[in-house]
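A protein chain is absent from this complex, but the other protein chains hold their places.
Chains here go by letter, A, B and C, matching the order in which they are written, and residues are numbered from 1 within each.
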Amino acid sequence: MKDAMRINFASDNAAPVCPELMQAIQTENTGPALGYGNDDTTRRMEQSFTDLFGCDLKAYPVATGTAANVLGLSMMTPPYGSVYCHELSHIQLDECGAPEFFTDGAKLALLEGGNGKITAPDLEAALAVSGRGVVHHVQPAAISLTQVTECGTLYEPDEISAISEVARRHGLGVHMDGARLANSVAALGCSVADITWKAGVDVLSFGGTKNGAMSVEAVIFFDQAKAAEFEFRRKRGAHLFSKLRYLSAQLEAYLKNDLWLGLAAHANAMAQRLSEGLQAQGNHHLHYPTQANIVFVTLSVPVIEKLERAGFLFYVMGPREEGQVRLVTSWNTTEEEVNLFLSHVGS
Amino acid sequence: MKDAMRINFASDNAAPVCPELMQAIQTENTGPALGYGNDDTTRRMEQSFTDLFGCDLKAYPVATGTAANVLGLSMMTPPYGSVYCHELSHIQLDECGAPEFFTDGAKLALLEGGNGKITAPDLEAALAVSGRGVVHHVQPAAISLTQVTECGTLYEPDEISAISEVARRHGLGVHMDGARLANSVAALGCSVADITWKAGVDVLSFGGTKNGAMSVEAVIFFDQAKAAEFEFRRKRGAHLFSKLRYLSAQLEAYLKNDLWLGLAAHANAMAQRLSEGLQAQGNHHLHYPTQANIVFVTLSVPVIEKLERAGFLFYVMGPREEGQVRLVTSWNTTEEEVNLFLSHVGS
Amino acid sequence: MKDAMRINFASDNAAPVCPELMQAIQTENTGPALGYGNDDTTRRMEQSFTDLFGCDLKAYPVATGTAANVLGLSMMTPPYGSVYCHELSHIQLDECGAPEFFTDGAKLALLEGGNGKITAPDLEAALAVSGRGVVHHVQPAAISLTQVTECGTLYEPDEISAISEVARRHGLGVHMDGARLANSVAALGCSVADITWKAGVDVLSFGGTKNGAMSVEAVIFFDQAKAAEFEFRRKRGAHLFSKLRYLSAQLEAYLKNDLWLGLAAHANAMAQRLSEGLQAQGNHHLHYPTQANIVFVTLSVPVIEKLERAGFLFYVMGPREEGQVRLVTSWNTTEEEVNLFLSHVGS
Partner (left out) sequence: MKDAMRINFASDNAAPVCPELMQAIQTENTGPALGYGNDDTTRRMEQSFTDLFGCDLKAYPVATGTAANVLGLSMMTPPYGSVYCHELSHIQLDECGAPEFFTDGAKLALLEGGNGKITAPDLEAALAVSGRGVVHHVQPAAISLTQVTECGTLYEPDEISAISEVARRHGLGVHMDGARLANSVAALGCSVADITWKAGVDVLSFGGTKNGAMSVEAVIFFDQAKAAEFEFRRKRGAHLFSKLRYLSAQLEAYLKNDLWLGLAAHANAMAQRLSEGLQAQGNHHLHYPTQANIVFVTLSVPVIEKLERAGFLFYVMGPREEGQVRLVTSWNTTEEEVNLFLSHVGS
């Protein structure tokens, strides 16, 4: 697979680990440390998150984005509850029933919405007919937002606040799937607090793997009371690592000197370059505005085949003949790679 | 925690990653690779296991021993089933209900037995009164053996075969928790096939983390038909890594040139040295024969306190005043560390 | 509640037990009988179903429609599976997550469709994008049809066959929620086999409670192999009655001399009378064709309030000001009650 001719636009999780995090893993690898998070690195890691967000919090490393999402949701949702989410969300489409499993059988309640985004009025309308308090119906328990969305678009801080306000009024917890949170913060130019706890988010999946880490996400609880039983649920889910320090070391290095934002800003810039290049070629349809590190574009089948032969990695979404292509840039995408792609498309 | 004064007898999972595996991780870290196991390293890893065991198999990397155990058991046990296991087993005592979670509510049926070992006659007797076919009772579905046991003892190949024969006759699947399988193979001097598929094991948790890996175990299915739905269960359990190749790379390096056996043999030798040293001091009670890399010994409270002050890491099991100490050696335990421990105990 | 002034159009399950079934319960009540279905009445009941359907089958009494549905579905759907159903179906809207609970976390995949009905092409289209075999996605496992639908409409036999044919081709089991199956058979004038096993149904919830029984439904397995583990799942769900014979006695009497069809035909006729009476009054909007024993009509708020004051029981669906009224007739609805209702509406 390590073929020099292969150029990755398939996914940001197909990229390798960035050098700073690889170095952090190595640095961690000296001497013994008690397992299961009872180590100094894990303590420092949590402090780094506290400093970053500027509030009291609990931060728990896990190794997959799905684990972060579903363990977080399991803290907010009883088995007879429901989680409102966009119909295109990762928890609905791409986690093979993990949300239902970890919530012991709760239901996902799907919302539509342009550009992969839920709106506050739509949530309000759905809750109005949810049957709150009526024993025949699952009970609304949480709302899950994805930032960056599956469409590569962004929620503005005030959009998140508006949704959270509806949630709060109806007694729902607010979860954010932030597998690409770094890309959103870099793009919005806000503070990470502005789109999380200051906008009403209770539990956050803070992604690392898609932005240069080996395999690490953090589940962040801004309401520490809600974290009380998390540790038991993580262990019960078989997601407590004995050598947790290697996850913590990655997260610590990831936050240090805003490395996470730098990596994401680069990926965003590459997507912007790609998007603008495609638009400059004139005849390509972009499905969504390019706001982070993902570009959705329609290409002809011959172009798709040419790109594949040339060694570019990417996904065709839906029927191949419709030519809907998803292009994801990452921390190590280069301008040369983007240029090469554009030249293949445009030639 | 990386305190030079700290000497680890607490657990083999408190040891760092061995250099060969750290190198394998680095070597893997060049260029992109498709995620979720669709990479060359993962394919090579599975071939390495096929070569090692000398039979067709499926090998799936996961990151925790608990995940390996409970995902394996979930393939063998319906929700109304039961898993027979030793009352001291890890799945019963140390996994916070993960077996019940992943089997959707199956029951663990506990067996006693000296030195942490189940016997075939005891299993036979328990199955005789299990209520097979009677709707009021959970239905026997699997037996889980631990090799090395929680007491640091070993099953001989013929003991495993005898248990498997009972299981087979009663329609039970056979699972082996091999978190320390390497230590058992190194100690028994047999082939790994002799104590697994040739002795009737269907599904194996093949441990890496306690023997020098960062965080990786393999779930091995010798009956590939039983693996059919494993991939969905792994994903649903949030245990499918996008960057799976970094787990696969560790496993590949772990098997190469019998590295896994060399690391384990060293740990075993250090435990033997420790055990013999304690016995030579005359007045210490060993709870179990030292057959692998764990020593259980009774020490006086003043000695325990002296050792703790000197920076030795270890666990006191049960009430402190009873002085039951567990000492675990690992791939990087040194003769000097053992000598130093013995001199503190004996002085 | 037993208020002579109260006239029930609220639900067919608000009606009392019909005399023949009450008599059957009394007749059963002499002498002892072994519990849990090991009694003669239960054996006779199963034979009655075999005779009715004209094929080998297994018939299991349970006490609620939800239990019948979700236990049936649990036999067809793995925890990482999905059940396709109409977005208005009872299993989606009115069972408080019981399907997710009994399937250990499977997902309901919702289909739209006029008059509360799924179409074969829509199912086909949904399955085409379901991600069969891809580990990230839940796996299509079953289709659930409701006959009579929640809208009071009917599937024709060939519509059911067409859906089953799609299901068969994609490896899905076919479940039918027949809480009001009697009403459909009475209305269609077909045999019950024509809309069940002959049309491809594998597992059937055969309703009794809404048509004159006290509390009993039968789960019918036409594919007896699929029944193999049902008995364990029923017990595990706490739905195996010790005094099961009182449920069986009801079902036996229900089938005898086509009592079930007679009761349903009467209810249907009353709904038809009601529907025609409303239409004759000219200015009422019926939401769906009246094909069984349910009428959906829009009434003005003043009329609704007049009816409520007069002691009529019925439900207003959705916001009261929209005036969407659901009227359900039952085995003991009288022409006088219908006439009285119509006169209140029309005056």
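Convention: a residue touches a chain if its C-beta (ideal position, glycine included) is under 8 Å from a C-beta of that chain, and two chains touch if they have at least 3 such contacts.
This is a predicted model, so every value here is computed, not measured.
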Visible contact partners (per top-of-document touch definition) of the missing chain: A, B, C
Residue touching the undisplayed chain, where the options are A:Asp39, A:Asp104 or A:Glu252: A:Asp104
Contacting the left-out chain in the complete assembly, out of C:Ser242, C:Asn257 or C:Asn283: C:Ser242
Hidden-chain contact residue, picked from the options B:Lys58, B:Lys107 or B:Arg273: B:Lys107
Chain C residues touching the omitted chain (full complex): 1-4, 6-8, 10-11, 13-17, 22, 25-26, 28-35, 39-41, 62-67, 70-71, 95-98, 101-102, 209-210, 214-215, 232, 235-243, 245-246, 313
Residues belonging to chain A that touch the chain removed from view: 36, 78-80, 104-105, 135-136, 139, 229, 231-236, 240
Interface residues of chain B (partner: the chain not displayed): 79-82, 93-97, 100-101, 104-108, 110, 129, 135-138, 318
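Operating definition for what follows: only the chains that are shown with their structure count from here on.
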Chain pair with the greatest number of C-beta contact pairs: A-B
Chain B and chain C, separation of their C-alpha mean positions in angstrom: 51
Separation of mean Cα positions, chain C and chain A [Å, integer]: 42
Approximate Å spacing (C-alpha centroids) for the pair chain A, chain B: 33
Of all residues in chain C, the ones touching two or more other chains: 79-80, 104-105, 135-136
